[in-house]
Structures are given as C-alpha cells and as structure tokens.
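As you look at this complex, bear in mind that one protein chain is not there, while each of the others sits in place.
Presenting chain A:
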C-alpha cells in the first residue's frame, strides 16, 4: 500500500457575499495515494475548482484539514504544480525560458531537465518559439512541462483541456497519460467532460452542487491504454453519468464534452 500523499478531511468552504453566504464545499473528505491519478467531475458550481485551489494554496479561507505529505498547506508552492485552464505562459519568453521560469538555463542541471521535459511533452524543435507562435494545445503542453520541472508532489489540473478542440484534447490526454506512466506524478484532474474523466482516472470523484459535496468515488479498473469505444468503457461512462441523474434534474445530460 502506497502512503497517502494528500489527505482532505471535513473540508468546508463558504463564500460570503452581501447577498448571503454560499457554501461552496461541504464536508469534503478525500485521500489520494502517492502516484494516483484522480479526476474530479461535476457540473459547474459543484466546487471542484475551489477544491483544487485550496489544495494549491491559492485559497486559504477554509475550515477543515488539508494535508500534503502530513503537512498542512501553507500558501502556493512548487510542491503543488498547477495547470490553469489557459496556458498562462509569459508572452515575452521563449518556450524553454517559460519552462525554466525563475530558474536559469545556464545551470546545466536545469538545462538537461528542460530538454528532457520538452521531449516528454513532444515539443522538440519549438524550444526557441514564442507563445504567440504556438497552438493552444502546444502552449498547454509548455505549461505542463513548466509545472513538472519543479518535481511537484502533486500536479493539480484545472480543466486544462477544456478550451481545446476534440482532437487536440484527445491527443493531450494521451500525452498526459504517457507522462503519468513515466513519472508516476500524483495528479488531481478537474474536468466537466465525462469521457475525459473516465479515460484518464484510476478513480473518478463525482461531485454535486448546492452545496458542493462528493457524491461518490468510482474506481475505474480498466487497463491502460483504454479504448473509448469498448463496451466496458461505455458501461463505466454510463455509471458515472447515472450518478448525476440521481440528484440532478432528470433528462439533462451534463456531458459537455461528448464525442471522440
């Protein structure tokens, strides 16, 4: 049994506004093992992004326990790699300098790692390109490499492929799985795409809104690489979907990202 990298217990988060308080997260409990790939899925407003921001240390206004390697979260740090929905690259830096960030490429160790990561995210030949010359998918791969360079204990991904077209998204999902299989980085992946959630995860955490809470956690014990068209895949997909329909308005398909 691998140790728990991330432990979340009795987590509550309330947003206060003049119009009244809104409970974004209610009594969340989740344990993530080292090297695990978990997807968080739920309709908008279920608090999945808020949960990710709390783990990242970008939001500290919560009550409850959040432990990373048995230590409470104290603000953002490189231990918690964060991939935003947009790549958020520095437009004035080339690809390799964006990945290096505040680290110097003159350091031979950094240099070697950056080159390694550029190969890993399949961007060889684009080291000296500026972000404006990249497609959306390429830019997002740069931001993944930027997070991985810091050897994070956990990689937090906030709908990272949500803005990409279906083909690019499928490609990046494979790139991400490839990285995960090579590095065994612990990943927490937020999505609103059913297929994506089932395709990537070892466990799917299904969240529901008002107030945001974990409805259920579903293990996906399909071997990699997974075939989306296979019957077992479709069965699990239906199973995840049915978890929404139990509480959501019936006949509303929450799956925005069908296809592929």
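In this section, a residue touches a chain if its C-beta (ideal position, glycine included) is under 8 Å from a C-beta of that chain, and two chains touch if they have at least 3 such contacts; residues count from 1.
Please note the rule applied: contacts and distances are computed from a predicted model.
Per UniProt, the protein behind the absent chain is "Sulfonate ABC transporter permease"; the candidates were "Biotin-independent malonate decarboxylase subunit beta", "Sulfonate ABC transporter permease", "Cytochrome C oxidase assembly protein" or "4Fe-4S ferredoxin".
When the omitted chain is restored, the residue from A:78, A:175, A:222 or A:241 that touches it is A:78. Screening A:101, A:136, A:162 or A:211 against the full complex identifies A:101 as the residue touching the chain left out.
Touching the chain that is not shown, out of A:13, A:113, A:146 or A:237: A:146 (per the contact rule at the top).
Against the chain not shown here, chain A presents residues 56, 58, 75-78, 80-82, 84, 86, 88, 90-93, 101-102, 130-132, 146-147, 150.
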